[in-house]
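Sharing a structure with you now.
Of the protein chains in this complex, one is absent; all others appear in place.
Labels A and B are assigned to the chains in the order they are written; within every chain, residues are numbered from 1.
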Amino acid sequence: MAVNDDIGRRLRVNPVLCKGYGYCAEIVPEIVSLDDWGFPAVNPGLIDDGKVLHLAERAIATCPRLALVLEQVVSDHD
Amino acid sequence: MTATEIGLGAPPAAWLPVGARLMSGPGRGAGHERLDDHLQRLGTRPAGGAWLVDVLKESGLRGRGGAWFPTWRKWAGVARHSSGHSVVVINASEGEPLSSKDRTLVSLRPHLVLDGAALAADTLGAEQIVLYLSRGVDSARRTLLRALDERRRARLAEPPIRIVMTPHRYIAGESSAVVNRLSGGRAKPKFSLQRSAEKGVKDRPTLVQNAETLAHVGMIGRYGGDWFRNVGTASSPGTTLMTLCGNVQRPGVYEVDLGTRLGSVLEAAGGTVRPAAGALLGGYFGTWLAPTLLRDVTLDVDDLRTAHGASLGCGVLAVLPHGSCGVVEATRIFSYLAAETAGQCGPCVNGLAAISEAMERIAASVGGPADLDRVWRWVDMVRGRGACRHPDGAVGMLASALTVFRDHLEMHLAGQPCNGREVAGLPQPPGPGQWWR
Partner (left out) sequence: MMTAYLLAAAAGAANSPSWYWYATRGLGTSTLIVLTGTVVLGIVTARRWVGETTPAFVAADMHRNLSLLGVFLLAAHIVTTLLDPYAHIGVRDVAIPFGAAYRPIWLGLGVAATWVLIGVAASSALRNRVGPRVWRLIHWAAYASWPLAVIHGVGTGSDSQAPWMIAVVTSCVAAVLFSLGLRLGQGRLATLPIRAAAAIVVVTFIVVAGGWAFNGPYKPGWSAKAGTPQVEAATVKPGLVHPGPGGFSDPLAGVLLRDRAGHVQISLRDMIDTGLTIAIRSPSLNETLPVVTIARDDRIICAVPTTAGTTLYAVCGVTRLTIAFFGAFSNAEGERQITGRLVTSGPLN
């Protein structure tokens, strides 16, 4: 029997779509930094700050590759 | 003695049926076991169902594709989303160049593997079974076509089984690459927030399972979980197939009781040709073992992980001969892995290329501490940032080499020439692949 609890949301980058424009790191540097090749490294933790969440949504809208997405994190038990 | 040799290219050896399970039955020279013989030897398989998930849980069977993930949990994940349209995929692509266990298994015991798949189809409500096979193993394909023909003529109660060929690339066997290929795309990994258990081939719940794992299921379905646990350890029950290569007298595929000491397995293969300089356990994504460990390390999943940070992976044990250099070998393998990325993800493509270049310098003894610092920096930078675990596997193997062969590494950094480059250590990695379909 699986029970899903919605714990929160976090920003995820689709590395296949991402081409390293780097806008996300400029818009929400709180959780995104760029590696040595200009690709984003996203903090895998949950976003608890409303302001950061708003900036993350802005980054998602600005990415020209549509490579960012907000993931609903669930914990599932078996 | 707990290891049975079924090697393909090896000279004929004495059969040791005691402890052999998957490979019990006719010897290697008999070719693929026919359906009649298979049914006569093992009996017909039962119908699968929800009960099988519980039995698999009891049995403690773990996936033999490299991840060693509990099989019952994988099936439960698919069952949760299933509604009669699931897909069962037998992953026999075996992109690991050093491994030949899967092609050996499907060539000699196809019906055992196919039984396991049929049991999965019953349990998960699948209406199709796909056999995912790599090009370049044409003999296996012909054998499987004959086996499928036998089953069709016998009108066995199972969904239609079709064979899909895939390019012989390292990454073509990765789960999401399998799903991608079977959905009409290329055999390249895909990023998704949903796992293939939920949305896989053509968005249907999909089980991608290694061929050997399904063979074990074929037997567990008949004999139960307790029977499976008769050999092996508590955390690693049952037997497993291993491919031994490199510095061993009789390289080939062996069925081994889990929990065995590595030394016993090497003995079954006739021991090493020259003194061992170390070994790679688990394939190209595996872990290096110092020569001193080669005798007493036990093939137990938990033990390997906690004591040595290692994993059995896809069951490859590649032994280095004395005189070869672990740093050089690891660099060769790493460069192959860097060339075999899908080319999709920036951190992996750039990171592995950068690391490879620095390691080539170090292996050639022209690199310095700055190069090594960069390598470690990039190893951390690359982990977890691809759409699949290719970069993780590659840097994991390299990190273990840099730790285990630290003294060799120091020599290289000091600029001392190493004749490991002349010695043929492990079989050379193949040249770069070309196609993706």
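Some observations on this one:
Just so it is clear, contacts are C-beta pairs under 8 Å (C-beta built on N, C-alpha and C of every residue); 3 or more make two chains touch, one makes a residue touch a chain.
Since the structure is predicted, the reported quantities are computational estimates derived from the model, not experimental observations.
Taking every chain of the complex into account, the absent chain touches A. Note on the undisplayed chain: of the listed residues A:11, A:27, A:42 or A:56, the one touching it is A:27. Within chain A, the residues in touch with the undisplayed chain are 14, 17, 20-23, 26-27, 38, 62, 64-67.
To be clear about the criterion, only the chains that are shown with their structure count from here on.
Between the Cα centres of chain A and chain B there is a gap of 32 Å.
Those residues of chain A lying in contact with chain B across their complex are 2, 12, 14-20, 35-39, 41, 44, 69, 71, 78. For chain B in complex with chain A, the touching residues are 73, 76, 80, 189-191, 193, 344-348, 350-351, 354, 378, 381, 384-387.
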